[in-house]
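Can you read through this structure? Questions will come right after.
Heads up, one of the protein chains got dropped from this complex, but the rest are sitting where they should.
Should a chain be cited, it is by its letter among A, B and C, assigned in written order, with residues numbered from 1 in that chain.
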Amino acid sequence: MITLLYFAGLREATGRAQEEADLDGKTVAELIAWVGERYPHLPLEAVRVAINEEYAPESDVLQEGDIAALIPPVSGG
Amino acid sequence: MITLLYFAGLREATGRAQEEADLDGKTVAELIAWVGERYPHLPLEAVRVAINEEYAPESDVLQEGDIAALIPPVSGG
Amino acid sequence: MKPYEIVTEPLDPQRYADYVLRPEAGAVTLFTGHVREWTRGIRTLYLAYEAYVPMAEKMLTRIGEEIESKWPGTRTAIAHRIGELRIGEIAVVIAVSSPHRKDAYEANEYAIERIKEAVPVWKKEIWEDGTEWIGDQRKKPDTQGEKP
Partner (left out) sequence: MKPYEIVTEPLDPQRYADYVLRPEAGAVTLFTGHVREWTRGIRTLYLAYEAYVPMAEKMLTRIGEEIESKWPGTRTAIAHRIGELRIGEIAVVIAVSSPHRKDAYEANEYAIERIKEAVPVWKKEIWEDGTEWIGDQRKKPDTQGEKP
């Protein structure tokens, strides 16, 4: 199992800050597709994924226990 | 009469912060020459002159009551 | 305080300026980003900031490391506040000290640019008639270069 984190507009749109999902062995691209199917109206085009607090390319593979954060466009500062 | 002001190294080298001089009608260039004759060892090459608190070109003419400041290279900040 | 931190209380910029000062520093630049009342003609009542706190602090630390490598001899501290902020309040503080002034300006501006592209902090504007999470949805940032 991996832990998914949702922030900002994604948190409000999904109605949750986190959830568990059985995505071990899947790529980041497959994770994004899974989220897109589960929440069809989420704006995912500009979302980046961080695995264990590091931005990860779409080819990275998820492992048991990973924390995957969906990062919508940032707007700090 | 005009008032001459000396600052920083020029004040220390002349031993005075100010003096009066009869330079009415003279140009800034003539004022610098006058100072150079009076204090032969002053480093005047890089000195600018301010008349009444404004930098003045060497062609400006001094008038009765003017305050002429000899401004050595500045080093604020 | 930590030199790279996300906080929930009002920021005191002087603490970060004091932190970066050293006897060999001739220049300190301190940037503060404030909540503006008007943006694109719309009046903001207040802002709400949210962060992925552990990752944001890690990214701020990395930006500091990038700066100390690009501009040797500098020292940096960065703090971002989250929660609800009123008009005029400080959202972000960046302090950079350097032996020479040019580096302090350049490094400070580099820090705010990097924060705006990479640090997981989000701003929600609250107006009289609505709210919006701010962020450029149009372009997908390049993530390939983000891993160390």
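Just so we're on the same page, a contact is a pair of C-beta atoms (placed from the backbone, for glycine too) under 8 Å apart; a residue touches a chain by one contact, two chains touch by 3 or more.
The shown structure was predicted, so the numbers you read here are calculated from the model rather than taken from an experiment.
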Open item on the list: Let's see if you follow the contact definition: name the visible chains touching the chain that is missing.
Closed with: B, C
Task: Per the touch definition above, residue among C:V7, C:A25 or C:V53 touching the missing chain - done: C:A25
Task: Positions on chain C contacted by the hidden chain, ascending - done: 13-14, 17, 21, 23-38, 87-88, 99, 101-102, 104-105, 108-109, 112
TODO: Tell me where the left-out chain touches chain B, residue by residue.
DONE: 5, 7-9, 11-12, 43, 45-46, 48-50, 53-58, 69, 71-77
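Assume only the chains that are shown with their structure count from here on.
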TODO: Please flag the chain sitting at the greatest distance from chain C, going by CA centroids.
DONE: B
Open item on the list: Give me the two chains with the most inter-chain contact pairs.
Closed with: A-C
Task: chain A and chain B, separation of their C-alpha mean positions in angstrom - done: 72
- [ ] Give, as an integer number of Å, the spacing between the C-alpha centres of chain C and chain B.
- [x] 49
Task: Distance from chain C to chain A - Cα centre to Cα centre, in angstrom - done: 24
- [ ] Would you give the residues of chain B that are in contact with at least 2 other chains, written as numbers and ranges?
- [x] none
Open item on the list: Quick check: what residues of chain C touch more than one other chain, meaning two or more?
Closed with: none
